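Of the protein chains in this complex, one is absent; all others appear in place.
So, chain A:
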Amino acid sequence: MLVDNQQIVAALWETILMVGISLLFSFVIGLILGILLVVTRKGHLWENKVVFTVLNAFINIFRSIPFIILMVAVIPFTRLVVGTSIGTAAAIVPMILYAGPYIARLIENSLLEVDPGVMEAAQAMGATPWQIIIRFLIPEALSSLLLGITIATIGLVGASAMAGAVGGGGLGDLAITYGYQRFDTTVMLITVGILVVMVQGLQSTGNFISKKIRRR
């Protein structure tokens, strides 16, 4: 094997860092956009055709660009934000741009599942639009929302590996540099193994928590 344990642990840590940080930012962006997508649609709290249409198109555009292309396409922007276009920090920028709109869609879906009757009850109680979002919409969607976040997180793990291919660091980088370019099958197997365990772990945790808070 061409790498030692320390290198693997370091790569794993980089992957976790990339996924964690980009998840945090893309979740915030996705939550805001997802809520906006729901409440600006026809007949909803803040019905606004312009905002809805623009947002919808914007998200669709981002969603239709494959990650590997997005990564290259936004290099000037990445450089502007983090000062460089290679390395872990540089990988995080396209990852956020990739996952943000994705999470927005997932959150939109979860929020749309909420029983309109509950929204009606909220309105009949005299709740403000904010109260409806915070106290009714999000809690009622929480369980399905968590499943969406789980899916997005797994998507980010995949994206982080791809980012590795262009020098982003992490497990993907290790697999490409040693496993692929230098024919070290052991490194390849180990990284794949770690990724599989990671994804399994994330999905099981997500399912478990979602089930715990689901009341239906």
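As a convention for this text, contacts are C-beta pairs under 8 Å (C-beta built on N, C-alpha and C of every residue); 3 or more make two chains touch, one makes a residue touch a chain; residues count from 1.
As a convention for this text, contacts and distances are computed from a predicted model.
For the chain of the complex excluded from view, the name given in UniProt is "Methionine import ATP-binding protein MetN" [choices: "Cyclase/dehydrase", "Methionine import ATP-binding protein MetN", "Metallophosphoesterase" or "4Fe-4S dicluster domain-containing protein"].
Touch with the chain that is not drawn comes from one residue among A:9, A:125 or A:197, which is A:125.
The omitted chain makes contact with just one of the residues A:52, A:136 or A:178: A:136.
Mapped onto chain A, contacts with the missing chain fall at residues 115, 117-118, 120-121, 123-128, 131, 135-136, 139-140, 142-143, 213, 215-216.
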